[in-house]
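Please read through the structure below; I'll follow up with questions.
Only one protein chain is missing; all other protein chains are in place.
Entry: subunit A
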């Protein structure tokens, strides 16, 4: 019991004393785990929303469609309803291909399904506002209506005729907007299309008056909903062009809009974790001597090496697990918006599943352990007496570097020597910069992609929701990465300044100006950032090529160069303030503090 009290007390006391470091670890782990949990939850949430919509709308297990409307095909479709495996059906019904225009002159391809005024047992669209069909009116699918900005009471023009929108509804018989047309006209390929319903007679009139293409569809409910493949095998009609869409296919199709979201979030979470590790490791290394002294005095009063490790790791692990819990809570709250970018599905999105929770927790623990392993091992292995008198890091003597830097102007001389004092930190700074540039390159590349809008003939009057969604997510991940990189840069600069304060004070006594000291500290961060930025651009392009579509377009070289330069300029600007603050410390005060 005493051990637990002791560990809790030491952990709490250290957290209170180093609030900034604790907040940084908490923030970094929270964003990394939230991003990863979101990325890993998309599939499950999308499936869950489809399932709930399917349950609420008596969604069919299978839809049979044919672009040929002659009597043989209609009869063949109708005969499917008599199959002993079919327990209920809806249709056959018409699907008419037309154009829809709103009052704001936004036009879009639309498929109009001719339905009964009283819905049957299968495929009963759920009205979310307004009412179900009446003659002369139309009901719009909710995702489509949301994209159009149309509500109940508005009028839309379909194939030249004006119809009042009497209701808004959702269905699980088709994929989410804009993939409502399961097949194109005459069984051909389909374009981005919205869905509307009319009464059967209105649909018939619409089709015949304009001689519009029509597809005939039949919704089927099977005895065994899982046996759709067996049903398909038994009913392949070689001579007739009939397409079958199973409910499993529709559920998978819902994920198309999220195809890029998963890699953006999961790879983003890796990059965020990496930045978290570099930042926290730099902080931990900065106070390694203090940590070692603390371990030494605990050993002197009887703490075993195991207890030392427990105390040091528990603090980081506890913070990481709190961050993990926060991240999972954030993921739980934001997953509905991210997993369902259209309004085509209803229901409550379940939070991250067991696998996502486990993966996020492993990530949090890995961040905590990797960022503290080295100082923890050092504290554990250092002999007690040595630990009690542990001093700050003693840099190695590098005669060649000293000779080389002597040829340079004072700020560069100071910057180069400061960088060389902590080569490990320089590598972390380079990696941090490279990670930031990778994210910016990915974001720029997403913006460089040409994309087809959802409006008529690919018009961007209706924006491409998938592209918008990808860009929004990438922007969010990039902003988080930049925020962590900013914190890291400030941390690196301040830690370098604090460690080198005695040397900088001595340089001041030898005639260096505060401006030269400040510039030297900034250059110490810029020197490793430069190779980081140079390497980051091609790494970003390479990483994207792993996930990009075959027809994707690379962003212009000038954009990549601009990203690298902007990152370096931002680094210079960010280091200026802490460097200036550190350089303005009174020399005498610093020197007397060091010798006390």
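The rule is simple: a contact is a pair of C-beta atoms (placed from the backbone, for glycine too) under 8 Å apart; a residue touches a chain by one contact, two chains touch by 3 or more; residues count from 1.
Note that in this section contacts and distances are computed from a predicted model.
Protein name for the hidden chain, per its UniProt entry and selected from "Multiple resistance and pH regulation protein F", "ABC transporter ATP-binding protein", "Ion-translocating oxidoreductase complex subunit C" or "Cytochrome c oxidase subunit 1": "ABC transporter ATP-binding protein".
Here one chain is not drawn; of A:71, A:84, A:188 or A:306, the residue touching it is A:306.
Which of A:5, A:510 or A:549 touches the hidden chain is settled by the complete complex: it is A:5.
Residues of subunit A in contact with the chain left out of this view: 1-3, 5-6, 9-10, 13-14, 16-17, 293-294, 296-307, 383-385, 388.
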